[in-house]
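Yeah, one chain of the complex is gone here, protein chain that is, but the others are all in their spots.
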């Protein structure tokens, strides 16, 4: 039993992983982007994927979300081998990705954004219409649950802060039945306060039994919310550690691939 | 702990409550409404006695506005979906010419000529859209190419076939055709005769139509305009597909990530724009009885101007069909009204430019309010 913190409440129960990625390799021509990465995720777990720029994080999550097909290796989803032909397959299976930027349309209202691509309809005289009333109600309800107070469902997403937008995107993915939520650098562009909003959201989602893959290169953010930590470097896994088994310094070292950073850190006085 | 998260997010004290005025400001139709009121006030003051508000005058600017409305509805939905169609004007010329060639030169029944033309033009619209979504080229360039291609054919075909660039005689072959009357007919004649008999509207003073009312019915052109506006408005605001139109234009990548079939939406909107252009052309050909190679010149810009005056953003993702219709009304009333007010016709462009500039500046301001940019 690890200690509860602001953004971490209770441990994952001993369940079978919802997805297992075994020895995934991905080659782009002569470039080897992934050279045998293994990774798994349990329901209700936040598994952080750490690594410096170019470590292969993006390629790996794109493989998981069906954008790339692995050159070699196996994906076992809910105990069955899976082959995603395109991102739609992954979305239908319950793997949702919340991208760093391209998630929300600023000019559209929150409720229209929330239901984008999944609009509820209502039939009148045989013609199906967008059920705006229902959409508005659900949106307000879901936003309240996530702790965002909207002026109204018609408020444009453009008026929300970056953190709130991430929260809307996460709430949307969960509402539409995501079992696995891939968050690609959700906190990288946010201020302190907004970051804490997003981390709180991740914690809420986790406690609802959704598996969260949290990609970051910020060790502090990862440690605040993560259950397990996997570090990628040059297309390989450098190891997976459980919460409480690893210190921020060790993680930082792993990410940078060792010694150089240790020296650098010395000169910076541990501020990185 | 949940409370701390709650307080961290909820009730951001830095967001000021939006006043009802600002709330109203971000409705896309507002600019169009105020503009309409302003324009009518202006002409009621300066051109009241000029014949602009007699039955004939009203019919005149209504018909011109309805023409703009028909193409504005298509251009509006397409612009909200994030694309332009510069081939609208050429499409009008082309569609009219096709109807003329099919019905007069080839002597097909008019209803078949109209239907084949619709299929042909909507297919060209689909081709436009297909090229845009497949190549990722700006629709500006692709449809500019079609502006020339279609105009070229519109001059070439009748010249090759008939050795002239205007094909007439459509009225004769369209006589009694059921589909032709859907585009070129008038409705409510009885009502206008009654109005004329009761001296509520003017009647002809001499000639073969002596005693008949000067306005003898509502042209189908106006009915089409109203029908298309209602269709466009409902589609955009009340259906799932409407949400997809907004999404495709707002941010195609984000929309795709959320499972919106962006390409299909865009291609369908190109087809709808072509459909509107063909409706315009068919009404015109059926009313005037001839098709000419110069029909529809610059109409694409007139459509885009009406849409922009009506509050849509050129960058896509925001706008309203009702706004576009009001924009078309303003455009039509100003164009015809300046004449009634006795203004030198070349100054119409000055006026138009001023309105356009005002509308675009206003739109930019609105977008800043919506997106919270500073």
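Order as written gives the chain letters A and B; numbering starts at 1 within each chain.
Going forward, a contact is a pair of C-beta atoms (placed from the backbone, for glycine too) under 8 Å apart; a residue touches a chain by one contact, two chains touch by 3 or more.
Following the convention adopted for this analysis, contacts and distances are computed from a predicted model.
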| item | value |
| --- | --- |
| Candidate names "ABC-type sugar transport system, periplasmic component", "NADH-quinone oxidoreductase subunit H", "Thiosulfohydrolase SoxB" or "FtsW/RodA/SpoVE family cell cycle protein"; UniProt protein name, chain not shown | "ABC-type sugar transport system, periplasmic component" |
| Neighbouring displayed chains - absent chain, whole complex | B |
| Of B:293, B:306 or B:324, the residue in touch with the unshown chain | B:293 |
| Hidden-chain contact residue, picked from the options B:52, B:132, B:157 or B:173 | B:52 |
| Among B:119, B:200 or B:354, the residue in touch with the chain that has been omitted | B:354 |
| Chain not shown, touching residues in chain B | 30-31, 34-35, 38-39, 42, 46, 50-52, 54, 56-57, 59-61, 63-64, 155, 159, 163-166, 168-171, 202, 204-210, 214, 284, 287-290, 292-298, 336, 338-351, 354-355, 357-359, 361-362 |
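Basically, only the chains that are shown with their structure count from here on.
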| item | value |
| --- | --- |
| Gap in Å, rounded to a whole number, between the CA centres of chain B and chain A | 45 |
| Complex interface listing, chain A residues touching chain B | 4, 6, 9, 87-88, 91, 97, 99, 102-108, 112, 115-119, 121, 128-130, 132, 146-149, 151, 156, 158-159, 161, 163-164, 167, 193, 196-197, 200, 203-204 |
| Interfacial residue positions of chain B with respect to chain A in the complex | 1, 4-6, 8-12, 15, 17-18, 26, 234, 238-240, 242-244, 246-247, 250-251, 253-255, 257-260, 313, 317-318, 367, 370-373 |
